[in-house]
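What follows is part of the complex, with its chains left where they were.
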Amino acid sequence: MKNEIKKVVLAYSGGLDTSIILKWLQDEYKCEVITFTADIGQGEELEPARQKALALGIKEENIFIKDLKDEFVKDYVFPMFRANALYEGEYLLGTSIARPLIAKTQAQIAIQTKADAVSHGATGKGNDQVRFELGYLAFNPNLKIIAPWREWDLNSREKLLAYAQKHGIDISKKKGKSPYSMDANLLHISYEGLVLEDPACFPEDDMWRWTKNPKEAPNESEIIELEFQKGDLIAINEKKLSPAKLLIQLNQLGAKHGIGRLDMVENRYVGMKSRGCYETPGGTILLKAHRTIESITLDREAAHLKDELMPKYANLIYNGYWFSPERLMLQALIDESQKYVNGKVSIELYKGNVIIRGRESANDSLFNTAYCTFEEDEVYNQKDAAGFIKLNALRFIIAGKNGRKF
Amino acid sequence: MKNEIKKVVLAYSGGLDTSIILKWLQDEYKCEVITFTADIGQGEELEPARQKALALGIKEENIFIKDLKDEFVKDYVFPMFRANALYEGEYLLGTSIARPLIAKTQAQIAIQTKADAVSHGATGKGNDQVRFELGYLAFNPNLKIIAPWREWDLNSREKLLAYAQKHGIDISKKKGKSPYSMDANLLHISYEGLVLEDPACFPEDDMWRWTKNPKEAPNESEIIELEFQKGDLIAINEKKLSPAKLLIQLNQLGAKHGIGRLDMVENRYVGMKSRGCYETPGGTILLKAHRTIESITLDREAAHLKDELMPKYANLIYNGYWFSPERLMLQALIDESQKYVNGKVSIELYKGNVIIRGRESANDSLFNTAYCTFEEDEVYNQKDAAGFIKLNALRFIIAGKNGRKF
């Protein structure tokens, strides 16, 4: 394959690893390298990535830097939150949901620049390689894929550093850079490695870069109001903002109040278990708020059908199948359910707690006190319950008369 | 039906409502009444119930008071927690899981005393009537059921009080008694009614009778260790106790640290939405801990299958189908998964937060650092990932070559 490739688009962060990959691609594949750096809210400046790419000999016109923050929140994060998606009951899928967008944009740049290959810096043991590559191939089945971590022999930190030094790549550690393996975007930060590799161990507090420790969060709670339209957040405290700006603000609120830390062992798609720590301050609030607004506006069976299908939907995202017929089918089902999910939720934030204070929907509330109090009402006749129970019990009555025991 | 009934077993709490029912049954049905009072950890003394029953003319031998606490936790709460059951994503099913045990015991007393009917004090708009009656009929399809709230015309608080006074039933309010409609047992306390009938309103803090407000919980966190065997809790801080005692201790810990409050609008089985507040201090810790010990001991697909079936299982319990073929089938599936769910979880409790500090399993951990770090290992060859991805992507490649877009 090595001789066939003329041009490759690399998902380039500007960091040490992808800089080494950049150099390695030039050397091993003797091909033109195009760098693609996406801003999905990881909180780093992107101009240094441009400078580093130039320094490594990339032509100005081959450097692509894109701000994908709004697309990320509007077309990826929000649709996913309509489903109340959690992987294995806990993980808010912060990394998983960003990969398809990067892969899609990278594949589009490949088409635009007539590149014949794409490359990424994900390792051979993780989920991200799958998410990237399924995304590439869903967009362009003819793309060749170079996954250096699965190919090269730089399979230890020492070899990597040696390679970098040999090729004049700056290996000085950024001041304050985390020693953990991190992934960050507008929705979350994840941490892996080091002490986390022992699931019995608890990480030191300065691992967390975003959220306050609940113990150090303000003693005063804060009450906010979130407004939803068709299942999507549209305003915080009555202020309408773009999707990305809403999530940024929600992140600030959550981080301040110590909300959204998660420490879990999860099952990777490639077959092993791994430990990860995640902080998802805004997302944690958003999930709770979305469930709450659904609680008064969504039909019971619609809600239950969503709940039954949610684990499958979350698996698809975790495993990298965002661009797939089955995800689109599930999304059609979910979106169909959201048209009346309109209203406001009042929430109190306090030292890691997300406390619901109230929920209301001007036009779409299905809650009506009259129906559930024990006094008579026009819609519900208590005597009807006898027939309801009797017919639901009929199969037990028949079975019981037949001698069956449960 | 009224003339046919000779003997009825009443689920009798000793409170005002079931005392009125007791009298009403005697008057309307002219039948012998047997009272059954269960101790499922509701935290009230049961002897007063005996005295009240005697005062209402019940014969000594017709008064049944049973301590069901151990059976409740061992055979109902723990099996349910093996499933990580949550109704509508949030509710830990504290009331739902207690009803079948009461119904079963009541039906057994009916058989033992040759009673031809059973009666309960649940209203005609709630879920409990269904849970009780499905339970009765699953055990004895020939039992007649008297549900006074669906029959009589005492359909307002005023009429009830008038009836009580007329028949010499004590209507003086117990000092400190909650004005809310409550249900309590070893797993939880629930609250309904009053201000909760407006879902936009937040209840005053003294509604909560069990858990500390997180704001008033200790400033010092507390670390505990829970040990599991085959998915069930067997020890706290290395001390083995009976199931009921374990849950009692876990409740104390949770309550002290402000853990387990929930305020939600839920969908009742009988068709309307209702607002409930719940406090489940021990259960909230238990759920998190159980998921955590599963995270290192349970196979991925076993875990995912459980997650996909959990909403259905939770619905069954919520709707009153504990004694049903389908619940037994799901339980068989769940129990089959738990044989390796052994190990310990370290947890920090702090102002409403349940923070996982570590998890370990001496013999049954499937977590192995070697498999997930990026260095080579004997079990996992990174190059295998290329084939894995390629074959999983094959259907996209074929579809893409056919011109399909996702």
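Letters A and B mark the chains in the order given here, with residues in each chain numbered from 1 onward.
We take it that a contact is a pair of C-beta atoms (placed from the backbone, for glycine too) under 8 Å apart; a residue touches a chain by one contact, two chains touch by 3 or more.
The structure displayed is predicted, hence computed values, not measured ones.
Colleague: Of the identical chains, 2 are shown. What's the total across the complete complex as given in this file?
Modeller: 4
Here is the rule we use: only the chains that are shown with their structure count from here on.
Colleague: Distance from the CA centroid of chain A to that of chain B, rounded to the nearest Å?
Modeller: 32
Colleague: Which bits of chain A are touching chain B when the two form their complex?
Modeller: 84, 88-90, 123-125, 129-130, 133-134, 137-142, 147, 149-150, 155-156, 193, 197-202, 214-215, 221, 261, 263-268, 270-275, 291-292, 295-296, 300, 303-304, 307-308, 311-312, 315, 323-325, 328, 346, 350-353, 355-360, 365-369, 371-376, 380, 382-383, 385-386, 388-389, 392-393, 396-401, 406
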